[in-house]
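Not every chain of the complex is shown here; the ones you see sit where they belong.
Residue numbering begins at 1 within each chain, and the chains themselves are lettered A, B and C in the order written.
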Amino acid sequence: MNITLQQSEKVIKAAFQKATDIKVPMNIAVVDRGSNLVAFIRMDGAWLGSVDIAIKKARTANFFDMNSGEIGKLSQPGQPLYGIEVSNGGLISFPGGVVLKDAQGNIIGGVGVSGGAVEQDHEVATAGAAAL
Amino acid sequence: MNITLQQSEKVIKAAFQKATDIKVPMNIAVVDRGSNLVAFIRMDGAWLGSVDIAIKKARTANFFDMNSGEIGKLSQPGQPLYGIEVSNGGLISFPGGVVLKDAQGNIIGGVGVSGGAVEQDHEVATAGAAAL
Amino acid sequence: MNITLQQSEKVIKAAFQKATDIKVPMNIAVVDRGSNLVAFIRMDGAWLGSVDIAIKKARTANFFDMNSGEIGKLSQPGQPLYGIEVSNGGLISFPGGVVLKDAQGNIIGGVGVSGGAVEQDHEVATAGAAAL
């Protein structure tokens, strides 16, 4: 029920490939079911400030069993989860964090991607998640 | 004027029962009048990111002698307490934090619940508070 | 391979009983295999500063698959792990943190106790661990 290093590297490899295809250097992080880091890469030229964001996106997705962008819809001003970002040492609630599931559909961790437009981040994270 | 462990366990037991009834696994935290943790449980399958949120909701309610959602009304953009969430190591200003009162109506602490929709969190916290 | 709430409550109940027997009010924390909090109690009259210490002891034991006091032997001046306490947001490396194992001997989390002399903390944590 917890992601292995081998699975994490599959996720990162697939995400790296997608980032290369769309020509956007990315930071890519994988966390396990305890939201603890398992694997990470920063592609050459990727935004430095996105190291932390990629990790926080992966943690956010795993923390709440949903993609990070779903949290963001609920955390806008006037919405039910406004301000949730200050919890857990900092959440990132915009797209780019995606839950990771095994073949049986159990959540086993999260992947977070940061370095481009949020749609690109989400696309790359989704490509990573699809590798499992 | 300060909640005891026995009272805290009553609150948690009642909240746990309500969470079980509505079939949402919850994180449930009780803090005393000093906003310091007295008791906590995470139900199996409850969101991991809600550990911190439940504790912060309990603290928020006790910090300001009002339910956490009341703070949230005042902390929206353009409202008087905009940005208050960054204080005190992080507040949670949406529903799920409820003040705890003794039989005489004195506030003796706070309970915080996180794991479902905010209405569910508030319902479970209120059930906990009613046990005193 | 991860402790449940029911198991955590067994640990806390047994530790509470031992603390009551030796007449020292304690803070007692249980974390799961990801070092995230599952259950916590502060007994009436227990040191307030020990809330955080109990949680950190439980985390420390689970982090390194050994009792917290073992880390402390290695972190003294001149010893191999000198200064390790600054990592992981703060470790506690004196006794009172004990690993939790299931019937098959697999580590499934950690218990941390703080409120008395470190020998008492360790005794109470050990009593908690023995309940599994």
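In this text, contacts are C-beta pairs under 8 Å (C-beta built on N, C-alpha and C of every residue); 3 or more make two chains touch, one makes a residue touch a chain.
Keep in mind the model is a prediction, meaning the values are calculated, not measured.
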Complete complex - number of sequence copies, 3 represented: 4
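What we mean here is this: only the chains that are shown with their structure count from here on.
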Distance from subunit C to subunit A - Cα centre to Cα centre, in angstrom: 32
Gap in Å, rounded to a whole number, between the CA centres of subunit C and subunit B: 25
CA centroid of subunit A to CA centroid of subunit B, Å: 29
Residues of subunit A engaged with two or more neighbouring chains: 33-35
Subunit A contact footprint on subunit B (complex, rising order): 47-50, 52-53, 56, 72, 75-77, 85-86, 90-95, 117-118
Subunit C residues within the subunit A interface of the complex: 1-2, 32-36
Touch list for subunit C against partner subunit B, complex: 4-6, 8-9, 34, 36-44, 48, 51
